[in-house]
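Let me begin by handing over the structure; questions about it come next.
Missing here is one protein chain; the remaining ones are kept as they sit in the complex.
Entry: subunit A
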Amino acid sequence: MTERVPPRRPATFKLTDPSVVLIDSDDGNLGGTSHATASASSSSSASSSSAPPPRARVQLAHEKEPPIVAPKPPASLINPKMGFRWGTLFWSAATGLVTLAFWLWVSKLIEDLFAQSQTLGTVGMILALLAGGSLAIIVGREAFGLIRLARIEQLHARAAKVLETDNRAEARAIIRELLKFEHPNPQLARGRATLEKHIDDIIDGADLIRLAERELMTPLDIEARVLISKAAQRVSMVTAISPKALIDVLFVAIAATRLIGQLARLYGGRPGALGMLKLMRQTVSHLAITGGIALGDSVVQSVFGHGLASRLSSKLGEGVLNGMLTARLGLAAVDLTRPLPFNALPRPQLGDLVKDLMKKREKED
């Protein structure tokens, strides 16, 4: 057994006592200091036992042992970072060279222009500066978008962890960040106000996350569902009437990209071009992972259920299938762009969306 630290004695204080500080519990900043004092006082308590007041350890139990340990994904056997990364070095060096060449070319150009005439030179200079400035802004926005996407991912992972560990302080930190994150969304004003009212209540971590999900995500989820089924409907309609397969493919690609962008913006992300590329890649790989599961639950049933429609008209069947593909892409994108995991609210099912799709079809027919 470990050495026994004497527990802190119970004590009672008058409210007129100057040492009593009435504060609302905010364990965020206390948690940080407590560990430092814990180590300091436990080492000093043995030597300086004569000093009466600080005789005990500070231990604020914010962190509970996780009751259920989630199975960790097994670490990959092949270490990807083995050896020196020559490829990276090559690309960095090459990019550097190209940048230098570009710079040289621009400065040469402007020098030549100045040599031609003062006015031309000035115009060229201004154009170059404008191009440079806007490039910087574009890069900044891309970077900002990527950071925001990464933050969403992080929030999602942290929230999923809190749902298991029920850690109160962490849940509060997540909610605070989420509130800041969703601040620009006017739809959520009421939900944000409710959450802010409850953030200092004594609520367990997992419950707090669920509450936030219910308050903030409900309107967004409804809108997401509408967006997805609209996109799916559009795709299935275009496929049904389009004369060429190439047009179908192009249209599906465009519609899917647009849908992913809309979903990302809906949940608070601001993806630029790079962010969109990243999201697209993630969505497709997410779809590949979850595809098997989705096939298991409802797709098979819906495909066979709507076999009748496809027998009537092969174009119609293709349309439904393409629409479903779009819907699945949309659902995968929701998983990726939503800052909180689905827990208190039901995850939209492909089946529901297919129903929307068929309803629309029937109405049109």
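Structural remarks
Here is the rule we use: a contact is a pair of C-beta atoms (placed from the backbone, for glycine too) under 8 Å apart; a residue touches a chain by one contact, two chains touch by 3 or more; residues count from 1.
By our rule, contacts and distances are computed from a predicted model.
Of "Ribose transport system permease protein", "YcjX family protein", "Stage 0 sporulation protein A homolog" or "Amino acid/amide ABC transporter ATP-binding protein 2 (HAAT family)", only "YcjX family protein" is the UniProt protein name of the chain excluded from the display. When the whole complex is considered, the residue among A:Arg214, A:Lys278 or A:Lys355 that touches the unshown chain is A:Arg214. Interface with the hidden chain, as seen from subunit A, comprises residues 1, 4, 7-15, 17, 19-25, 27, 30, 37, 41, 51-56, 58-62, 64, 168, 194, 198, 201-204, 207, 210-211, 214, 344.
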